[in-house]
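With one protein chain withheld, the remaining protein chains of the complex are depicted in position.
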Amino acid sequence: MTAEQRQTRIIDEIVAANCLEDGMTVAIGEPSPMAMIRHIVRRRVRDLTVIGTGLALDLLIAGGCVRKVISYYAGGGYGVPVVPAFRRAAQAGEIDIWECEEGILTSGLEAAGKGLPFLPWRGGVGTSLPEVNPDLKLIEDPINGEPLIAVPAIKPDITLLHAAESDAYGNVRHCGGPGWIDLFLHRAATRTIVQVEKIISNEDIRSDPWATTIGGADAVVRMPYGAHPFYSRGYYVQDASFAQDYFSAAGSGGDELDQFLTRYCREPGTHADYLERIGIKRLLGLYEY
Amino acid sequence: MTAEQRQTRIIDEIVAANCLEDGMTVAIGEPSPMAMIRHIVRRRVRDLTVIGTGLALDLLIAGGCVRKVISYYAGGGYGVPVVPAFRRAAQAGEIDIWECEEGILTSGLEAAGKGLPFLPWRGGVGTSLPEVNPDLKLIEDPINGEPLIAVPAIKPDITLLHAAESDAYGNVRHCGGPGWIDLFLHRAATRTIVQVEKIISNEDIRSDPWATTIGGADAVVRMPYGAHPFYSRGYYVQDASFAQDYFSAAGSGGDELDQFLTRYCREPGTHADYLERIGIKRLLGLYEY
Amino acid sequence: MTVECSAQELMAVFLARDFVDGEHLQVGVGLPVPEAAVRLAHMMHGPNMELVFLGARMNVAHLDYLPLPAFGWDRRVVRWSESFSDRGHRFDQVKDWGRRVFFIGGIQVDLYGNTNLIGIGDDHRRLKFRGPGSVGTPTLTTHVGRYYIVLNSHTARTFVPRCDFISTVGWGGGGADAREKLGLPGGGPKYCVTPLCVMDFSEDEKRMRLRSLHPGVSLEEVKSNTGFDLLIPDDVPVTELPTEAELTVLRTRVDREGLLRGD
Partner (left out) sequence: MTVECSAQELMAVFLARDFVDGEHLQVGVGLPVPEAAVRLAHMMHGPNMELVFLGARMNVAHLDYLPLPAFGWDRRVVRWSESFSDRGHRFDQVKDWGRRVFFIGGIQVDLYGNTNLIGIGDDHRRLKFRGPGSVGTPTLTTHVGRYYIVLNSHTARTFVPRCDFISTVGWGGGGADAREKLGLPGGGPKYCVTPLCVMDFSEDEKRMRLRSLHPGVSLEEVKSNTGFDLLIPDDVPVTELPTEAELTVLRTRVDREGLLRGD
């Protein structure tokens, strides 16, 4: 690799989508990178292991893309205790569930980032988690003999994130902070692809280096409104009624769900096609302030 | 604890200094909170266990305050491979050295913050560290049997930091980021006292919550130029010639060192007295840009 | 009730009174009663309280009003925060959680205060009823100074002798040393609050015990809706009603939309 010029890390959304292959472990950040999620459903990628929650996870299950879920929470926020396609698939035994909780998940991700085979964690001691997830081993700590859980390293093949901004070289800024999970998912993954609202100049990044939340993501995809129907901090709020439409269709299943997937995931070939279908007026109505 | 009004966390420097007691474990952040360090020397606190480096560590040893050093690096930056009082005391066997390295130190601090008795680390496997520091235990990881080091939790009684700004409620901002160690030291400690260049309004803090590097430090001390002769990001650069004067005095030891300590640590009763002795012209010459 | 209020309002006020100024009160998503309770306490008597929502540390006693619910992630709300306490490191400072207070729900709760968010059934690979999962409740309940079990309904289907799966350990198999034996440093569940009553845990056995009945609720109603033998003290008081002042703050500064009144 030699180059006279510094190389851009901006890639086309189709190129990004084609990085996803059957059987991969894919981690989904918060807010959800919905444009990439829709591409996965459109491409009918199969047998994924998914680290994710809520609507994004549910859409992937509804689209038939998921074999296994690394799950600490499958609620859809206020009013949706458990997302419908997940519940149906779980109760039918159609997906494997690697049962965990937030501290166990982040411990496994941290172990991967730190190049360690495991990290210990206390949360979960005494619960059913080690019983229903045999990868979690009860250990005695080597110092005081306290009971702890050894969490094996969790290594996503690809982490998909949505953030506010990036320069052309993968220096990413989350507006209002990277939330609680994105950096863990990024550090643990072999590759991180970030869809962003906006590409900004390298000088802008250098003006406040500490604001950079991910320095040098592997690839960046320009996706304005790319988190819809989720919020994107600094840009728009959640489209709650659209999310409700999805949960309603997913709850019904069958034809109604299939029509939803066709209309919003399969037919639009690009993210711009999807936005066209949503309509600019609706999008403009989602301003934060 | 009931109060009609929200309580300030700003405390007087003498009140802060009096928090330090003989025998405590004290962690020193980067840049060094030199005003507090000088107070420790002035008060002749004894038998401290110190987590720190460079000039701050050396001044505490020169002042006779230190029994044990948790040490990964005792250089003084470019041109000072090993700080003088530390070297002298170490070679004379006058201080205990808990030999470690950066990843082992942060693992021990992280363990404390996470409420764990230990964390495993790979860096140091194969070295003399576990041999010269029996608290570091060689273990086999419970998943793959890989050799690792179990680092016990490191719990400072007090962490002393220097940062750019804070509001009255201990919401601290490091300008240009908190460096690599301050947050680890803070999370592990029973109590964190932060000396700051400037107190800012709570509204200023709320205008960019993600910029807050420590939310709710236990106590804040107003100490403009408080890191001198170190840099304070956003305010001033290192006073290299003053540091050189110290290293020269410490290298000589005896009367010369004693005079330095008297002049700069023991005689000035307050930080303002110290600054008076340094002189405003010298301080104004340390601007960053 | 002489002061007209809904069961959820009563629950929120009961909880609010139990919080002490200076505590850190953390509420997860989708728990409107605890959310209202911590905000009410903060405004009534807790100027030094910190409200923690998905890692955002907020001190908002000076604000007239904030929308309820969806407190946790909506930027229009968390813009009022002073820091993200974890800065992406949610669980890197659990050692300080002794003064933190937390709240959990559950699809099952047993007589020792263990709870279940995983699911109902015999076989984890094919649950009869799949729950949302444990979220961060195992870690939070392991470390926080105390927590409250807050449920929006009180039925024998929820209050079971033994959870099918345990996602948070309350008092394990019972006994005051149950948590200590497991090495869990936190203080465990203090109260279980439902639309019918308040329950606590007995000192020795740590079995669930009736503490007060909400106005108009009979002992029989509680017993028949609880799937295990609740300890019943000789004297069971009625849960104290909200004051006018509390209801005023609750309805004008916390829950203006009437979420807790079912409006």
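Worth a mention:
When the chains are written out, they are named A, B and C in that same order, and each has its own residue count from 1.
Heads up, the rule we're going with is that a residue touches a chain if its C-beta (ideal position, glycine included) is under 8 Å from a C-beta of that chain, and two chains touch if they have at least 3 such contacts.
Predicted model, so just to flag it, every value in this text is computed and none were measured.
In the complete complex, the hidden chain is touched by one of B:Gly23, B:Gly126 or B:Gly253, namely B:Gly126.
Among B:Phe118, B:Tyr169 or B:Tyr231, only B:Tyr231 touches the chain that is left out of the view. Residues of chain B in touch with the missing chain: 71-75, 77-79, 81-82, 86-87, 90-93, 96-97, 99-104, 106, 121-129, 132, 146-148, 176-180, 182-184, 231, 233-234, 237-238, 288-289. Interface with the hidden chain, as seen from chain A, comprises residues 1-7, 110, 112-115, 167, 169, 171, 183, 187-188, 202, 205-206, 209-210, 212-216.
Everything that follows uses one rule, which is that only the chains that are shown with their structure count from here on.
Sorting all chain pairs by how many C-beta pairs they have in contact places A-C at the top. Averaging C-alpha coordinates per chain and comparing to chain A, the farthest chain turns out to be B. Per-chain Cα centroids separate chain B from chain C by 40 Å. Multi-chain contact residues of chain A (touching two or more other chains): 121-122, 146, 148, 176-177. In chain C, the residues touching two or more other chains are 78-79, 84, 87, 91, 143.
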